[in-house]
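First the structure, then my questions, so here it is.
A single protein chain has been removed from this complex, and every other one stays in its place.
Going in written order, the chains are labelled A, B and C, and every chain counts its residues from 1.
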Amino acid sequence: MKNGATEAQVRAVIDEIERMGYRGVPMPGAQRTAVCIIGNQQPVDGSTLLAMDGVKETIPVTKPYKLVSRETRPDSTVVIVGDVKIGAGEPVIMAGPCAVESEEQALTIARLVKGSGAKLYRGGAFKPRTSPYSFQGLGLDGLRILDRVRKETGLLIVTEATDSEHLKAVEEYADIVQIGARNMQNYSLLRLVGHISKPVLLKRGFAATVDELLMAAEYIVAEGNSRIILCERGIRTFSDNTRNTLDLGAIPAIKQLSHLPIIVDPSHAAGRRDLVIPLSRGAIAAGADGLIVEVHHDPAHALSDGAQSLYPAQFDELMKDIARLRQYLARS
Amino acid sequence: MKNGATEAQVRAVIDEIERMGYRGVPMPGAQRTAVCIIGNQQPVDGSTLLAMDGVKETIPVTKPYKLVSRETRPDSTVVIVGDVKIGAGEPVIMAGPCAVESEEQALTIARLVKGSGAKLYRGGAFKPRTSPYSFQGLGLDGLRILDRVRKETGLLIVTEATDSEHLKAVEEYADIVQIGARNMQNYSLLRLVGHISKPVLLKRGFAATVDELLMAAEYIVAEGNSRIILCERGIRTFSDNTRNTLDLGAIPAIKQLSHLPIIVDPSHAAGRRDLVIPLSRGAIAAGADGLIVEVHHDPAHALSDGAQSLYPAQFDELMKDIARLRQYLARS
Amino acid sequence: MKNGATEAQVRAVIDEIERMGYRGVPMPGAQRTAVCIIGNQQPVDGSTLLAMDGVKETIPVTKPYKLVSRETRPDSTVVIVGDVKIGAGEPVIMAGPCAVESEEQALTIARLVKGSGAKLYRGGAFKPRTSPYSFQGLGLDGLRILDRVRKETGLLIVTEATDSEHLKAVEEYADIVQIGARNMQNYSLLRLVGHISKPVLLKRGFAATVDELLMAAEYIVAEGNSRIILCERGIRTFSDNTRNTLDLGAIPAIKQLSHLPIIVDPSHAAGRRDLVIPLSRGAIAAGADGLIVEVHHDPAHALSDGAQSLYPAQFDELMKDIARLRQYLARS
Partner (left out) sequence: MKNGATEAQVRAVIDEIERMGYRGVPMPGAQRTAVCIIGNQQPVDGSTLLAMDGVKETIPVTKPYKLVSRETRPDSTVVIVGDVKIGAGEPVIMAGPCAVESEEQALTIARLVKGSGAKLYRGGAFKPRTSPYSFQGLGLDGLRILDRVRKETGLLIVTEATDSEHLKAVEEYADIVQIGARNMQNYSLLRLVGHISKPVLLKRGFAATVDELLMAAEYIVAEGNSRIILCERGIRTFSDNTRNTLDLGAIPAIKQLSHLPIIVDPSHAAGRRDLVIPLSRGAIAAGADGLIVEVHHDPAHALSDGAQSLYPAQFDELMKDIARLRQYLARS
């Protein structure tokens, strides 16, 4: 739409698109609003639309995804949660344990990461585990502990939803709802989080291409929730010096293809504590919008992922590192 | 338990295991019943159990999975559905379209594959698709069409459940409920199919190891459903002559590790029609218990996976091929 | 060229191609001779050639390789060595130890595999090893032992050349010169074996695509040696139940793309003895022209690859298996 197109003009365009048998989704940007046509299997003749009031141009989108594509929306999306802006230039750090194990553990770590400057707290209440016999998370009790963490520390909460059954509860307690790598192509769940009121942290599947990640995000936006933060967390390869291979090139590639912010999980990529800081530096220098990092005050006794959790002192060092890198980036 | 141990003796062992703080799951075999201890994080001292009546020996299981392990149950599991036995030596062929598109399409193909000798019919009513804009299946209407297919042709029905919402309906209409590759680590769904009354066809994720596949099966058996058919359908690699790379070695490897039957999906492995028959031959010769093959009478107009669907005449040739191979195998 | 084109006509076409600034390579087939144009960066205008005597048609080749392409030469190449025909329909089995360790070891195994029906003997004198501290083969002494094996048993010898320095000696002693997976893109070596008088067994690199394998073969044929046997030996993937993942689909894919024969090395694909037979069966059933299999009479004390070497009794069983499969294939 033209700069200054009225809401009525946007509405009229959407109505016309629906008369053509498709769906029209408005995408408001900083300057102008785009209206995206979805549901067409083939190219659409845009001449009728072009003739309407307030329409500036029609742009055919060449990618299989539309709503998340930068072709559709050149301005970067900034996801705002509380007083934190993700995708606005300043790297955002989310930190905490892999799993919530107890109120004491959760609060201890929360105070430590807050002390180092983190504003978001990660911690799983529902844990998807390869073995049915591994610790599966505290469930609803875990969510209540996370609520305590927020109230006591003011940290915002990022926690995972693994199924439709508990999504409502997660939505209620979380500030950002995480969809894990194993659920990236759980389309039923993606559609459901398309209807929630909270932003979604969507992790790349460990064998998904960037296009498949963006298609997964498209599922969510197509249902109405466009507050999505993508997350690169390493892919499965033959290389065995890390648990997964961090796909660094995915960060700038996604920045070109999509307007959504992209953060990095160096902990799951590395799978070992001693590589988390170098991977974090590399990710931020390559343009990531933030990090989600595992921190534990007693990793030797962590119920999951202890080997890849930073000690609090290491996390503190990482935060200082990132602050210095930020200055470098500010001048680039 | 010893040969001839009574039900009361088995019961007593289970009670004792529960007194120890674990769960005991009976695994009846052709000769004897095994009782599996689950829930222990560390090795269990079996001396008390050994002293009980009817107990023959205690065997520590070295694999992360127990219930699906051949260490626990040396006899191969045979999954019986209708008059078909899967895992009993004779290769079982499941065939049909990728997706149910209409009653006419479904019935046309059903009659053709039945004519060639198939006893099971595959066809998706709920389709997990990478793009939200691709055909997603006919849903409940698709299930009703599949019901028609069974009634008209007598073919048994294999169809996929993608979420908890529609699982009940799929369970009702299907003879075998398929869990697709993308949902192999959807643990909530796995737990739910652990409670249904139908056998489960569990496809290997395209980036899952064999151990991860067996752990996924373990989730289902741990909930009580031990009628599982595993399915190798190709893994994601750099190799680009097929859509996925059929992991032929997984077939004999799984036969060693687990008592569950394993079939192969050559259509998704190949991604192209002309390689389906050579892959099928290779899979059967390497010991697969069966195949699940896509067949379409008009693949050029198929709503999904047309490029990899066999023409009915090719499927007929494949069935003859397999019959000949069966003779070869019978003499091996 | 037309059926019955004279040598002078072929010569004239080659001269004309050279006048155009390219190279013309004659490819004699069962019925007709093709003349391949190489050295062109862009499509060539064939009108002058079409007007010449004896020319039937000009066919643009769409693949990056030409000489090895089935587009250029529809008839399958049969590589004849001694009284063995590779690629003529009957699977050819090459067997022997990974490395020649001593005359006694080499002869013992040779007599055993001959007794089971093998006609070709494999055994390395020059071994490319990941560690400089591992056994590197007996070198020239190993070649002399292989010569003894041939004289005593009549088996034909397949052995590897690893560099230009020893190529002359390997050419002299071998009936088939093997180029190993690690040297598949050692283009200097490929060019050199393009000039030898013996057939070449070219193994696929463990991370090479099928197109790259065919380009490597093209290097050899472009230098004048068209007696090439390709070999699939497994690719490097994340899957960990075998040392490499046998790319079964590569067999029929190569059959379509190229006229060269393709055999399979199940030993290096499996990396473990117990999977060699199932992989062998699968490979032959999928259309491989033969196998190259490691056999050792005392694998526990083998200086390399003991874990994947068959016991002689297993090899005997495999030979019987393949004979039965051959009957099945004959009827297909």
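One rule holds in what follows: contacts are C-beta pairs under 8 Å (C-beta built on N, C-alpha and C of every residue); 3 or more make two chains touch, one makes a residue touch a chain.
The structure presented is a predicted model; accordingly, all values stated were derived computationally and were not measured.
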Given the contact definition stated above, which residue among C:T77, C:T162 or C:T245 touches the chain not shown here?
-> C:T162
In the whole complex, of A:I86, A:L138, A:I229 or A:L246, the residue touching the missing chain would be A:L246
Thinking of the whole complex, not just what is shown, which of C:R32, C:R111 or C:R182 touches the missing chain?
-> C:R182
Where the complex has a chain not shown, which of A:R144, A:R191 or A:R281 is the residue touching it?
-> A:R281
State which residues belonging to subunit A touch the missing partner chain.
-> 207, 209-211, 235, 237-242, 245-253, 256, 269-270, 274-275, 278-279, 281-287, 321, 324-325, 327-328, 331-332
Subunit B residues touching the chain left out here are 236-238
Considering the entire assembly, which residues of subunit C contact the chain that has been omitted?
-> 38-39, 41, 64-65, 128-133, 162-165, 182-183, 185-189, 205-207, 212, 215, 218-219, 222, 236
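Here is the rule we use: only the chains that are shown with their structure count from here on.
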Chain whose Cα centroid lies nearest the overall Cα centroid | B
Taking each chain's centre as the mean of its CA atoms, subunit B sits from subunit C at a distance in Å of 38
Spell out, as numbers or ranges, the residues of subunit A touching 2 or more other chains.
-> 236
